[in-house]
Structure formats: structure tokens, C-alpha cells
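Here the complex is missing a single protein chain, while all its other protein chains stay put.
Entry: chain A
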Amino acid sequence: MMANLPFVVVGLLFLMGLIAIIAENNLFKIAIGVGVMESAANMFLVVLGYRLKGDIPVKFLPGPVDVYVLPTPQALTLTAIVIALATSALMLSLIVMLYRHYGTLDVREIRRLRG
């Protein structure tokens, strides 16, 4: 049970992010929701990568161990973090521009595109 706890946290975080995106009206809160979702996905990858009682996959360092932890998920996570950084920056700049155009951060008032 304890070993599965991180996955429960990941699921909760992902849902929280999704709910924030759907339910919140403030643009910044929506952006935070996206950020929470990204963190959940990253945490999922990190948690997946660990094997119980495993050690780094360098032959000379850890001494006698049977289980090695493959570094692939860490590499994936780093890539995903960089991508998330780029999209968050872009998203925040779009929010700034939206605020300049509409004078509000409320999504209910930013809906010129419809129908």
C-alpha cells in the first residue's frame, strides 16, 4: 500500500489540475492548474523510474546490488520540464496580452469567439 502512495498523489494532483482548468474563472488560476497537471505528469515519471532497493546504473559505484535503476525516466522528466517551462512562459505572456486587450482576467468576459 505504502509503495502505491505516490501514484495516488499523482492521480489526485492530476485531477486537481484538471478541475482547476475547468472550474476556475481567473486566467492565472487556470495557468496554475496547467502547471499542477504538468507537475503531476513529471512526478508520475519520476516515481515510475524508481525500483525498490535499486541503485544507480554505474557498475563501479554502488557496490554489490542486484537491482539497477534505469535513468530513462529521469531523462524524460528533464525534457518534459523544459517543455513545460516553455509553454508556461508562453501561456503567461498570452495572459498578459489578453489582459491588455480585454482589461479583465475573467474567462467569462473573454469570449468574443463563439457560434
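Going forward, contacts are C-beta pairs under 8 Å (C-beta built on N, C-alpha and C of every residue); 3 or more make two chains touch, one makes a residue touch a chain; residues count from 1.
The rule we apply is simple: contacts and distances are computed from a predicted model.
Asker: So which of "Heavy metal translocating P-type ATPase", "Electron transfer flavoprotein small subunit", "NADH:ubiquinone oxidoreductase" or "Gll0960 protein" is the UniProt name of the chain that got left out?
Answerer: The chain we cannot see is recorded in UniProt as "NADH:ubiquinone oxidoreductase".
Asker: Take the complete complex as the reference. Which residues in chain A touch the chain that isn't displayed?
Answerer: Touch with the absent chain occurs at residues 14, 17-18, 21, 27, 30, 34, 37-38, 40-41, 44-45, 48, 70, 72-73, 76, 79-80, 83, 86-87, 90-91, 94-95, 97-98, 101-102, 110-113, 115.
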